[in-house]
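Beneath this line is the structure, given in structure tokens, with notes to follow.
Yeah, one chain of the complex is gone here, protein chain that is, but the others are all in their spots.
Which chain is which? They are A and B, in the order written, and residues in each are numbered from 1.
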Amino acid sequence: MKIVLEHLTKRYPNLNRKIRTDVIAVNDFTFEIPDGKLIGLLGPSGCGKSTTLNMICGLEAPTSGRIWFGEEDVTDLPAERRGVGMVFQSYALYPHLTVRQNIMFPLENLKGADRLTKQEMEARVLEAAKMVQIDQLMDRKPSEMSGGQQQRVAIARALVKMPRVLLLDEPLSNLDARLRLQTREEIRRIQRETGITTIFVTHDQEEAMSISDMIVVMEAGVLNQIGKPQEVYDDPVNLFVAKFLGTPPISVFEGKVKGGRLYLGQDCVMDVPGLPDRTVTVGVRPEGFDPDPQGTMTCGLRAVEVMGRDTSIVAEHPACPVPIRAIISTEDLPEEGAATVRFRLKPAKVHLFDPGTGERIRL
Amino acid sequence: MSAQNGNAAGGDGKRAVSTRTEVRRHAVLSQIKPWLYLLPALIFLGIFMVYPLFDVLIYSVEEGYNSASQTYFGIGGYNYAYVLRDPFFLQALKNTFILVIITVPVSTGIALLISLGLHSIGRLKELFQTIFFLPYVTNTLAVGLVFMILFKKTPYSDGFMNLLITAVGGTAVDFIDGPYWAKMFVMCFYTVWVVLPFKILILTSALASVDENLYKAARVDGTSSFRIFTRITLPMISPMIFYLIITGFIGAFKAYSDEVAIFGTDLNAAGMNTIVGYVYDMLYGDSGGYPSYAAAAALILFAIVLTITCINLLISRKNVHYT
Partner (left out) sequence: MNTQNTYDEIGKRYRTGARIRSGITYALLTVWAVIVLFPFYWMILTSVKSYGTYNAEYVPKLWTPSPTLQNYRDAFTTVDLGRYFFNTIIFTVVTTVLMLFVIVLAAFAFSRLQFKGRDLLFTVFLSLMMIPNELVIITNFVTITDWGMRNSYWGLILPSVTSVFYIYLLKENFEQIPEELYKAAKVDGTSDLKYLWKVMIPICQPTIVTITILKVIECWNSYVWPRLITDDAAYYLVSNGIQEIRENGFGRENIPAMMAAVVVISIPLIVLFLLFHKKIMAGVSRGGTKGI
């Protein structure tokens, strides 16, 4: 099911009554989600991503704008008529019901022509349970299960209705690190198998990047960028997106363009033909630093962190107020006891931004 | 399981159009529905709480109200003046005040002692707790009869209490039909017996909720038991003690059925009436049919209780240590 959001806006009255202006949670969203894809809705907490999800789901009504599922305008439909399945951050399992009863709950609500017989229900429940591999635990109560298992039950309960759209609100944030990795693979697999258009909300960029077909980056109610994870990472539209994606984070310098060349402090690091003289904000991805004794950029060496496959270098540079991080391969390890390290920058990994607006300056 | 087969909510355009009106109806319904849920409560509270509240004020100022013809002479404070001059009311007022002044401190004190005792023991704690709570679930009218029998002196028998009194060298007294102070003693004793379970329960759970680490810390510092009690235990449970005192005052001022249990329904004859008893006597029974006097007496009681509660709250605000 293709999902289209058209100028979707949500305003709340300000809780502080003295301030008359509304809080804009979601501001004029327009984008299209292709059928059968897994979409990561990504942004820092409070950026409006959960509100967006709730509006798609039908739990909240938009202030203006429309939502389309395929050719159907669902903006005014109540949640239960939209055919969506939702998994909540806390899983929202009914504590007094067993796994089987929890998964069956949505089916018992179907009315009229959609009504299923007892056998059909049992079959659907079992199918959904098998899909998430909890068919061994059908008679347990949620309190007798681990977080990961509860999560699976929640997914099964969302799937059992055969929804047109599956929505996941921070599905992994209540799990420990190991389970999180495992579960996100699981979500990927289930989504592939069912082919249901899936949107999941997260504030963890790594999570979103690793399993999404597309990511949508939001900031303060505004949509910043939408695209395939690698594209967004390689080609961020603004400084926020660049900073939000990637671990270790992008290093940000104050730079100057002078005579077609880019200067970081005293170091002339790159040719930027065609750009007028101006100040710029320069973002360099950790993998954009290439250690080279003849490199154009000299940094004070602070620490070398060996992480096995590659090595992370923590260094400092006068044009950057915080320590910069570079990922290099182990062969390029600087000599022990060296006080400085020199880098050459890979132009593809260097992004220039307007210091005022944060917008990308393209070469 | 694919997204395309068996769409539970249907995806065809026709259905989307037909839902439009449904949506509007849904919106209207969602504003009405909460009131439907509240309707039973609103009806009952309206008829039996809100309306009577205003009605009782009206009754209390209608002079010479006749319940048979439902007529009255005029509006004024005569009912209050009558009640305040009525010797039965003054007797009831006196009885109630004595009862309050004796039973509230005594019951709170005993409850505190017993709770401390319960808190300090290990074995049999639950058994004692259960026994002590028993009076709470008994019909006070029924058990009051037992007290009456225990304390009563009849021509056939001096009764159990007098047996004890004479055994220690005292003289037998009729506690039920005898001197005023003897009757007052039974009344207070029974009231304490009846109200203690609740107070013990509340104080025991208050004591149990004090952080054990505070005691441990104090003991490590070599604090004496007495100091631990006055400086840690008492301040920590002081909100609950004050709560019990306030509710104790309110409850004791409304004393009535315990008195009926011991002295019978004609409390005026026994000289043991209470303010609430006076209200009911004015309303109904042999002396009844005067809702205006009853209303005035009830409002006087309400004013007294309100004043005392406010004083209590003021004192507690100054002294209670809130955690």
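Just so we're on the same page, contacts are C-beta pairs under 8 Å (C-beta built on N, C-alpha and C of every residue); 3 or more make two chains touch, one makes a residue touch a chain.
All values derive from a computational prediction rather than experimental measurement.
Visitor: With touch defined as in the header, list the contact partners of the absent chain among those displayed.
Guide: So, taking every chain into account, the missing one touches A, B.
Visitor: Looking beyond the chains shown, say which of B:Tyr180, B:Phe229 or B:Phe302 touches the absent one.
Guide: Result: among the candidates, B:Phe302 touches the missing chain.
Visitor: Tell me which of B:Ser157, B:Thr230 or B:Asn319 is the one touching the absent chain.
Guide: B:Ser157
Visitor: Check the options B:Val28, B:Ala41, B:Val168 or B:Val220 and report the residue that touches the missing chain.
Guide: Only one of B:Val28, B:Ala41, B:Val168 or B:Val220 touches the chain omitted from view, namely B:Ala41.
Visitor: Which residue numbers on subunit B touch the omitted chain?
Guide: 30-31, 33-35, 37-38, 40-41, 44-45, 47-53, 55-56, 59, 67, 110, 113-114, 117-118, 120-121, 124, 128-143, 145-147, 149-150, 154, 156-160, 163, 193, 198, 201-202, 205, 240, 243, 246-247, 250, 254, 256-257, 260, 264-265, 276, 279-280, 283-284, 291, 294-295, 298-299, 301-302, 305
Visitor: So which bits of subunit A touch the chain we can't see?
Guide: Residues of subunit A in contact with the hidden chain: 54, 57-59, 78-81, 84-86, 88-90, 92, 94-96, 105-106, 109-110, 157, 161.
Rule of thumb we're sticking to: only the chains that are shown with their structure count from here on.
Visitor: What is the distance in Å between the mean C-alpha positions of subunit A and subunit B?
Guide: 58
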